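Note that one protein chain is taken out, while the other chains of the complex remain in position.
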Amino acid sequence: MSSTRMTDERNTRSSPTAPPILSNPPASFAQDSAPPEVDAAPSAIRDFLRKRGSGRLADNSFAAVMLLCACSIFAIVLFIFGILVIHSRPSLVQFGWKFFTRQAWDPVMGDFGALPFIYGTLATSLLALCMAVPLALGVAVFLTELCPRPLRAPISFLTELLAAIPSVVYGLWAVFVLVPIMRDVLGPFLVKTLGWTGLFSGPNFGVGLLTASIILAIMILPIISSLTRDIMTAVPNSQREAVLALGATRWEMIRIGVLRNSRIGIVGAIMLGLGRALGETMAVTMVIGNHPNIGKPLFAPANTLASVIAGEFSEATGDLYLSALIEIGLALFLVTIVVNAIARLMVWAVTRNAPARVH
Amino acid sequence: MDFQSKSMRMNNARRTATNYFISGLSILATVLVIIPLIAILFYLIYKGASSLNLAFFTHIPAPVGQDGGGMANAMVGSGIILFVASLMGVPIGIAAGVYLAEFGRGKALATAIRFTADVLNGVPSIVMGISIYSLIVIRQKHFSALAGGVALAIMMVPTITRTTEEMLATVPHAIREAALGLGVPKWRTAISVSLRTASPGIITGCMLAFARVAGETAPLLFTALGNQFWSFKLSEPIAALPLQIFVYAISPYDEWHRLAWAGALVLIVMIMVSVTLVRIFANRGVLKGGS
Partner (left out) sequence: MGVGILVEDLNAWYGSNHTLQDINLHIPANHATALIGPSGCGKSTFVRCLNRMHETNPIARATGIVKMGEVDIYKDASPVEIRRRVGMVFQRPNPFPTMSIYDNVVSGLKLNGFRNRRILDETVERSLKQAALWEEVKDDLKKKSGASLSGGQQQRMCIARALAVDPEVLLMDEPASALDPVSTSKIEDLIFQLKSQYTIVIVTHNMQQAARVAENTGFFLNGKMVEFDSTHKIFTNPKDKRTEDYITGRFG
């Protein structure tokens, strides 16, 4: 409608705008203002453009479709939650909250409790964090503060690459390399040196809680170190210079100027690593031994929330068994959501105002 | 002139020592990490390369006890599953990224979506597997390639969304203004200017998401299930490369172990190529000139 008006208006447009100026223009302006003759040819273009609509409908529908797709991300989360709740009903009804404090796991008798898997998940993840965090922090400090420039790109490239290698490939490596090492080299060594703690007793077949923790540590190391590096890079240089200007050594600069400013983000990065460790499935399933144990020595087989699902889901017979496994999945989902949410908030708190990395 | 008292000098010596000690520790940590990681990587490549042969790409698994055989059906199966996954995951992911970058700037809803995408990224893949099992497999009463594809699609969406958004953020606002200033509608600006300018980065981002889910095993365990034979139907159980690697790795047969190593190499090469490409585009920035 409006475009029609505008087309009509084109013919009359000069009328209200007689220039009220320059009755006597100064010489400097007058000199070569003899205008070149204008050709009226391109009016085809004007006609075409005037007749194009406002595009409002297209614009609004486009925005709506984009918004819909964006909201599908909410939908996915809600859908996962909903479907897991529905399908874990038999178990939820039968065991209630006690499900998470019961030790029994007896498919034959239909008696299920998640405690051994919670224990296994927490034990492997925490052990993995203990091994990975100090090393990851060391690597991040080295990369941001000490590393000679030419080395920086290849090393961070390598960490990115390793973070992307599939779980099953790490599992494959662990089965054929890590397990024999545990059985023949590292295990006996630990028994000899730390056997007195009681943590390293019992038979050692190479598979078990400790082996799973080590492969987890290897897998989350690149993640934690590259996130920590991003966070430390986000600390403005002025902070470093301010500390150095006071006569601090490099380590004091790192401790006061960098680590203190980014500690929330670093904790967030560690928690993201934790989130990954909690849910890691394939590599753990392949080396943990898959037996619901609690409080046994570190060489003993164990099972985690994720690995029990992977190991038993396809042979689960009966609604209760299946729903117990799905309830474990639900627990895993909720825990990782919470851990990741907290971790993201912490990382965002530090990096949000920093310049974007890709630029 | 002696500016420093004796105790100050002692103190300084201690500070310098601490400095060197910590620097040494961090270098040590890096060496401790980098060397084994490189070793793992090279071991995987070495084992894979020595196990790979032509039959791997052309044959289906041989029966137990026979030598030879390959993973041709698993690679084709992976291809089919990934095709289904990309068909759903890529458009939704890109569209969501376009919303975040082009329409949602500064809006609370966009922040919430961005946050949810990041959190969803951290949800274990096995959870996706059992969700899709509960949704599709139970209802259809059989495992299927389609179910596997949907599970992987769900995993692709948050990654692609965030990469698309990041890549679109590298397109200078001035270029969008140029288009808008010419009277180009916003939807056309988003597609023909913003997306087109950022397309190399977005394409490689999709490749990386693709390569990542190509290695996912857990979501396929109870959806695609695996298959020892050829299958091309979306409604039937289908073989997939990572599933096959998993089954063969925990099997007792040497010949199957060899195939597992070869399969792992194929996955690693895919990952390497896509990570390298993403890196190139991220470093170079999406565009040259045109500030």
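Letters A and B mark the chains in the order given here, with residues in each chain numbered from 1 onward.
The rule is short, and it goes like this: a residue touches a chain if its C-beta (ideal position, glycine included) is under 8 Å from a C-beta of that chain, and two chains touch if they have at least 3 such contacts.
As the structure is a prediction and not an experimental result, all values here were calculated from the model.
Specify the residue from the set B:23, B:73, B:197 or B:274 that touches the hidden chain.
Checking the options B:23, B:73, B:197 or B:274, the one contacting the hidden chain is B:197.
Which listed residue, B:109, B:175, B:250 or B:272, touches the chain dropped from view?
B:175
Contact with the hidden chain only, please: which chain A residues?
So the residues of chain A touching the missing chain come out as 2-3, 5-6, 9-10, 12-14, 16-22, 25-26, 28-29, 32-33, 35-36, 38, 41-46, 48-50, 52, 54-56, 59.
Go through chain B and note every residue touching the omitted chain.
These residues of chain B touch the chain that is not shown: 105-106, 172, 174-185, 188-189, 192-193, 196-197, 199, 287-291.
Keep this in mind: only the chains that are shown with their structure count from here on.
Would you kindly tell me how far, in whole Å, the mean C-alpha position of chain B lies from that of chain A?
11
Write out the stretch or stretches of chain A touching chain B in their complex.
By the definition above, chain A touches chain B via 49, 55, 58-59, 62-63, 65-74, 76-77, 79-80, 83-84, 86-87, 134-139, 141-143, 145-147, 155, 157-162, 164-169, 171-173, 175-177, 218, 221-222, 225, 249-252, 254, 272, 275-276, 278-282, 286, 306, 309-310, 313-314, 325-326, 329, 332-333, 336-337, 339-341, 343-344, 356-359.
Once bound in the complex, which stretches of chain B touch chain A?
Residues 15-16, 18-19, 22-23, 25-30, 32-34, 36-38, 40-41, 43-44, 91-93, 95-96, 98-100, 102-104, 110, 112-113, 115-128, 130-131, 133-135, 138, 154, 157-158, 161, 166-167, 169-170, 183, 185-188, 190, 201, 208, 211-212, 214-218, 221-222, 225, 242, 245-246, 249-250, 257, 260-261, 264, 267-268, 271-272, 274-276, 279, 282, 285 of chain B touch chain A in their complex.
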